[in-house]
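Note that one protein chain of the assembly has been removed; the remaining protein chains are unaltered in position.
By written order: A and B. Residues from 1 in each chain.
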Amino acid sequence: MRIVLPTAPRPLGAYSAVSRRAGLVMLSGQLPLERGVLTHVGQVGVDLTVAQGSAAARQAALNVIAHLVELASIGDLIGLLRLDGYVAGGSDFTAQAEVLDGASQLLIDVLGEDVGRHARVALGVGRLPMNAPVELGLSLVIKPRTSTGN
Amino acid sequence: MRIVLPTAPRPLGAYSAVSRRAGLVMLSGQLPLERGVLTHVGQVGVDLTVAQGSAAARQAALNVIAHLVELASIGDLIGLLRLDGYVAGGSDFTAQAEVLDGASQLLIDVLGEDVGRHARVALGVGRLPMNAPVELGLSLVIKPRTSTGN
Partner (left out) sequence: MRIVLPTAPRPLGAYSAVSRRAGLVMLSGQLPLERGVLTHVGQVGVDLTVAQGSAAARQAALNVIAHLVELASIGDLIGLLRLDGYVAGGSDFTAQAEVLDGASQLLIDVLGEDVGRHARVALGVGRLPMNAPVELGLSLVIKPRTSTGN
């Protein structure tokens, strides 16, 4: 599999893209950004098809991977914990699981089954920052740094 | 208290029902499923009363317990961390706390006060996967496995 990683996006406000404490890592919400621009905009089921929503979820997951690569070597990752997947959709949209599989599958393909497998919470929301169709949160466990334990 | 546990539901997509890494466990979002079918469908305050929503939250919590029992003996659980409770409701619904008490109370009743007490985040959302009225996320701490530490 050949994947071109995007540059890990910078935060949109007064927070850090990644927080790492004592072997636990949490990522800030990742949107389907490519060079600072959303690849897809709007609500799934209204402005976008499920297939487009799934492609947006995959793009957001590419940004997740970009952050992980920036954080550490992949060999230092012990494993993913949970992907929190938020899908902006119309008031009758209930296919969040299908949309988020675009992200889950990429994480497993890139990181491998052992490290990449994860629990998932899928939610439908009205609107997301920048009017993105998908936002991904992620928590994972990493080998603690030997020097400080932080 | 006599409780008949449901079979722990299988994931709806490319993820795991439970993720366990280094003593930390996160469950995928649990819906009020019984043998693969939702016991309650729709939005609380629109299609369902608060009492029905609370019963749905209790059913989702039974699935949480079913996963915990499948994962480990209850004696290996150190304690729950946080229950993330999502309630699908109409645009003016604000009684999420009352709905989710159906889940919180069951967790405390079954696991005991020491292990079962938990922090909680309660949210109102428009629609959930499968048009479920309630979805529950859970994180907890468990005794690490002695062999691998994973």
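Convention: a contact is a pair of C-beta atoms (placed from the backbone, for glycine too) under 8 Å apart; a residue touches a chain by one contact, two chains touch by 3 or more.
Everything quoted here is computed from the prediction, not taken from an experiment.
The omitted chain makes contact with just one of the residues B:A8, B:L38, B:L83 or B:A132: B:L83. Residues 11-19, 21-22, 24, 26-29, 84, 86, 125-131, 135, 137, 139, 150 of chain A touch the missing chain (whole complex, contact as defined above). Seen across the whole complex, the unshown chain contacts chain B at 23-24, 78-84, 89, 91-98, 100-101, 104-105, 108, 117-126, 139-141.
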